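Note that this complex is displayed minus one protein chain, with the remaining chains in position.
Chains: A, B and C, in written order; residue numbering restarts at 1 for each.
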Amino acid sequence: MDFRPKIVAFLCNWCAYTGADLAGTSRIHYAPNIRIIRIMCSGRIEPTFILKAFQQGADGVLVCGCHPGDCHYQEGNYKCLRRFKLLQKFTRQMGIEKDRLRLEWISASEGKQFAELVNDMTKTLLSMGPSKVKSSLEVEHLNV
Amino acid sequence: MRSPSKTCIFFYNPQFSDFDPIDYAELIRYAMTFPNVSRIWKYHDFIWNEQNLTDKIEANGIDHLIVAGLLPGTVKTLFSKAMAIAGKDPANVILASFNDYYTGTTFDMDRLKSVLACLIAGLSYETVAIPDENPVNPATLVIGGGIAGIQASLEIAYSNNHVYLVEKTGTIGGKMATFDKTFPTLDCAACILTPKMVEVNQNPFINLMTYCEVQEVSGEAGNYSVRILMRARKVNVKTCIGCGTCTEKCPAQAPSEFDYGTSMRKAIYMPFPQAVPNKYMIDAESCIYLKTGKCRACVKVCPVPDCINLDEQDHEVTINVGNIIVATGFKPFDAKKMDQFGYGRLPNVLTSLEFERLLNASGPTGGNIHLRSQDKKGNWIFTEEAEKPEKVAIIHCVGSRDKNHNKYCSRVCCMYSLKFSHLILEKLPGAEIHEYFIDMRSFGKGYEEFYERILEEDVSIVRGKTAKVEERNGKLFLRGEDILKGEILENTVDMVILSIGLEAAEETRDLSRMLGIPRSEDGFFEEVHYNLDPTATSRGGIYLAGTCQGPKDIPDSVAQGSAAAARAIQSILKGKIYKDLISIPLETIEKRINKLTLVQLEEKHL
Amino acid sequence: MEEPRIGVYVCWCGTNISKMVDVEAVTNEVKALPNVTIAKNYKYMCSDPGQDLIIKDIKLHNLNRVVVAACSPRIHELTFRTACEKAGINPYLFEMANVREQDSWVHTDRTEATNKAIDLVVAAIRRVRYHEPLQKRFVNVNPATLIIGGGISGLTAALEIANAGKQVYLVEKSDQLGGQVKKFDLTFPHLSSAQQMIRPIVQRVDNHPNISVFLETEIREVTGYIGNFKTAISVNGGDPVELEFGNIIAAVGLKPFNPEVISEYNYKEFPDVITSFEFEEKLLAGRILTVYGKEPRNVAIIHCVGSRNKKYHEYCSRVCCMAALKYVHQVRAALPSANIFEIYADMRAYGKGHEEFYALTTHRQIMFLMYDQQKKLPVINQADRSDNCNMIIEMDELLSGQSIEVPVDMVILMVNMEAQENVKQVVRAIGVSLCGNQFFIEKHPKLDPVATTTGGVYIIGTCQGPKDIPDSVAQARAAAARILGAIAQGSVPIEVTTASVNELLCCGCQTCIGVCPYKAISYDENNKVSIVNEILCKGCGTCGSACPAGAIISKHFTDLQILSEIEGVMSMS
Partner (left out) sequence: MSVRVHPELRNQLMQFGIGDWNACYHCGTCTAMCPLSEEGFLFPRKKIRLMQMGLKNEIESSVEPWLCYYCGDCTSTCPRDANPGELMMSLRRYLTSIYDWTGLSKKFYTSEVWEIGSILLIAVLVVIAFLIGLPAMGYSFTTELTSQGGVKINSFAPIHIIEAFDWAMAIVVGGLLISNILRMYYKIIWKHGHTKVTFWVHVREFWRLVFNFSVQPKFGKCDDKRYWFSHWFLMSGYTIMFIVVVVFLPWFQTEKILPPWHLQRALGYYATFGLLFGLLVAITGRMRRKDVKFYFSHVSDWLFLVMLTLTVITGILIHIFRIYGMPYATYIFYIIHMAVLVPMILIEVPFSKWSHLAYRPFAVYFQHLKTHAVPRKTKINSIN
């Protein structure tokens, strides 16, 4: 069977999720590899969520929030960015390639950009092949 | 504002238009009675040019002048200039624009005199002409269940006040419910509208009256008595479970109103699947039982006892309300009037509304674009069996911006036409699309961006309106002019979509009489003040919302729906409502002016 | 906790979903999952019969959790929550899977789309197991209203609310009320006097007992929440005044674009190239003169200056065409023999009476010239002595296909309307967002053009997007309707999905206090724990992810719920 990468995406409710909905209402087609999880703000994202996704076998994780300055909750996206930078150092040490974990800003009007982003990430992951960290991440306490 | 001591009046009555029914002689007689009016001139008394005016201003020592008439703004700059040259303050050129106080077919002379009297006293008419107040009945009547009516009803219901929403057809939703996607965001009309429709049905403060019509309105602001005809639906709305068994068995067919006649429905039917109320109804015109006395198939299969009563008769009810919001919407332009496009003769020349249904997933073809074809009985309808078009032309401004039909611009056609192009490309990839326009009016928020987006798509958008559509070898042949290229444009296509304009709805005329609110020249209801009160009428407690006031798009209709509700809620909160603006007699105005000029206006009118 | 009994419903949405997603397969796939009591599909879940189906099943099968796979929760979550409530279960025991906007509409491979739908439905099922009942809450509404901006929209809204007997605080940045309308001589299309129109309104607002006007005042910070906002303003640097109000209307308007950046027009370089606003000043002063003190014999009016051009602003400013036509009448009245050139791109006379006005204007001896506002702007050059005019405009005329030169003595630039400089500050203070064009974003572009995503905050007039006076006024009244409605009700519902602190786990580190943008968390010195003010909390969840002890629970977005959802989307692969 050919490789179909799976992406888990965390989208903030106000900008990114609305943007993804806009891609839908505008019928902009993109790769079907993404699974979207709605959260109220990108500031809500905990490193655990991302690691959990990798552990469950995700080949990539995408985090999308409002553009800087546009956060519905004022600065949740900045907090997300800070944590994200930190986490990225950590995940690289764990053997997760940089391109498997992305943070992007998508506004409520950027349906097209969202579709392009998904396509782009799918392409990258296709060229990278399946994630190898799944087995190495069987960390006990992450299981619910 | 101080009271000017010495005022001159210039009557701007050039009489180059037929439309000037004002009795200027009478107004002049009236104006002469004011001691501070020193001189009055008419348009034909001397040649109105800079030199003459400056001379007049200097010779008569004019500090204040009033230019009165229809569109006096046309000459205002000339007066400002003359004043400036004469060394006076141009701000003292006051306009008495009678066209702002137009009340239907004739001018109410008393009102014009009132306007003049106020301006002569250095006051504004709006400040003085504040009607008396009545106590208000907290219930509100909303006429028309389109998006504007829905919005107004919900707005009032949110304030915990009672609303009667009267709708002529069997479902609320209006024209918007028939649309596929809405520009420029392309979200589907039903997706955003149906939650609101459901909310109307669920809100305990809204009494939804579908298939009803207003027959008579009496009373005055704050307490109107309204007689409403409740048409026999012949299906009990309370007990119908909307199962649809009756429709399956019904043998009679008629063109579907909801699909603008492009598909057939049964005699017992639901206007569309998401109709509110989601109940069936019987069309007496096509029902076999009602015509021949035989059939009753629906009654036999209905699982609910006594739900269908074929002998139900129309009846009337009378309700009392304090405010009335008119949101009767528009009717589409009849494209048959423009024979050069062949609508009605050539089956694949469609109106934009028909095409909306064709695009709509809940429409006759499930959202696939097919050519129109004939069914076994000879009706021209849309079915999925017919072929798909490869070339489509869209012609803008059909019936709009045309002195032979409607002079005004219908405001939405450019945008919905662009939307069509986009949706056709989406549904028929590779289709050839031509749009023919005069001026592209993409003025709203996000509209220009949408236009730019369509320009980048594979659509030919041509400046130059195609004028002729003919049938040639079973195809549609178009002839027009590509204005930017300077070429004759001849094209053969499979389908032509006419972007028809918006016209005042049929009931506008009757309602105008019933409610005593004027209509403007174009047939739409006239607002009391173009700029300051676009949703109010000259009658107290009666407001306008949506396209019955003039063509507009969804956001503007929604804003007006809410705006009309604002006044109703305001009056209910206050417990008092202003009477008709036109009901203020001249003597009252004069008395108030006297009082106000003595005691510097202030608090009185607040 | 009782054992979850979940009902799963997959919507066809006519063909919207069923065309790309095999709803039958989805239903079958999830039927056998643990805790799923029943799984069904139906043509229109949102219709009355669809909702009735859920209600009946809840009662019949004693369901305590519901999952609907349909459109975006942004559209119908409320519909189904209401249905659950009707059937007697807490509305928050419901979860929605978005298989339309984020699945059937964006994919083209039916198998893939179906697989994705299954993943999403499974995730929703896993998540809903951990949902907890939450209660709706209300707060009282302070009947006073703060209006920011004293232009025509702000004034209209203020009068509308004040006339209902409610208090209004009107804050204006400049030293006078009236906004842009105050700068105009006439209004279109009836050529009525703008001054005569705005003056009585300003007077009424000034004298209204229910309206307090604060001039030369800016709003820096607003605290509180819907129904109960607070701000401190200082007038002319004096002592700060504390204001309390229940709703906010932003009516900050737009400002004219500065055409200096358009090199073709040589604005500032040539003194007789002026903006429409500068021209209004001339009209109000009564004299249309060039800098040489002469009457111009040739006047050109250029449309779309800074508008409809990707280099400047892509959007259309909506009023300039009509204003330009208005100038034709004004110039013609004052200068009967002048040549007037109207250099336009598309004539946007779309409003009531506008097209008629346009037709009237064509009879006033004027030359209309069309240019391409995107690709090639007209160029204003200095004229030679022999040209017998002050400047020459060179342009490609589209309707004739000729390259032409137009002699002019005065050029009026119909400048675009763009955002005010302080717009970011206002946005920050009242907690709303801006779109790419720096306009305030409404809650819904069509069905809710005056509300924002922040409860109790409304946007009206041109700050929401360029518009003319009637449209601004209609919006002002629309916002007033909302606010009067809320005041009439006396209370409004507030956020349910807030954060709360598990005091047993809280270590008192106070990290959460620092990250909360709403100052909703405080420290309880006695118990050494953090406390969340659930009225101020808007439920963003930032504190939850920052808490090192896992003591903060983001209601409806708990760690457990999200982690289960992640497991769910990955479970089938």
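To be clear about the criterion, a contact is a pair of C-beta atoms (placed from the backbone, for glycine too) under 8 Å apart; a residue touches a chain by one contact, two chains touch by 3 or more.
Since the model is a prediction, treat every value here as computed from it, not as a measurement.
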Going by the touch rule at the top, give the shown chains the omitted chain contacts. B, C
Of the listed residues B:Lys376, B:Lys403 or B:Arg472, which contacts the missing chain in the full complex? B:Lys403
Sort through C:Ile6, C:Ile125, C:Ala323 or C:Leu369 and give me the one touching the missing partner chain. C:Leu369
Omitted-chain contact residue, chosen from B:Lys300, B:Lys468 or B:Arg513: B:Lys468
Listed in rising order, the chain C residues that touch the chain left out are 339, 341, 347, 358-359, 362-363, 365-370, 394, 396-407
Which chain B residues would touch the chain omitted from the figure, given the whole complex? 340, 397, 401-405, 438-439, 463-468, 479-489
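As a convention for this text, only the chains that are shown with their structure count from here on.
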Whole-Å distance, chain B centre to chain C centre, using C-alpha means? 24
Based only on mean CA positions, could you tell me how far chain A sits from chain B in angstrom? 47
How big is the gap, in whole Å, between where the Cα atoms of chain A centre and where those of chain C centre? 27
Identify all positions of chain A at which a residue touches two or more other chains, and write them in rising order. 25, 27, 109
Would you please write down the residue numbers of chain C that are in contact with two or more other chains? none
Under the touch definition given earlier, write down the residues of chain B that touch chain A in their complex. 181, 185-188, 191, 426, 446
Which chain A residues qualify as touching chain C in the complex? 6, 8, 14, 17-18, 20-21, 23-25, 27-30, 32, 35-41, 43-46, 48-49, 52-53, 56-58, 66, 69-70, 72-76, 79, 83, 107-109, 115, 144
Residues of chain A that touch chain B when the two form their complex: 22, 25-27, 109
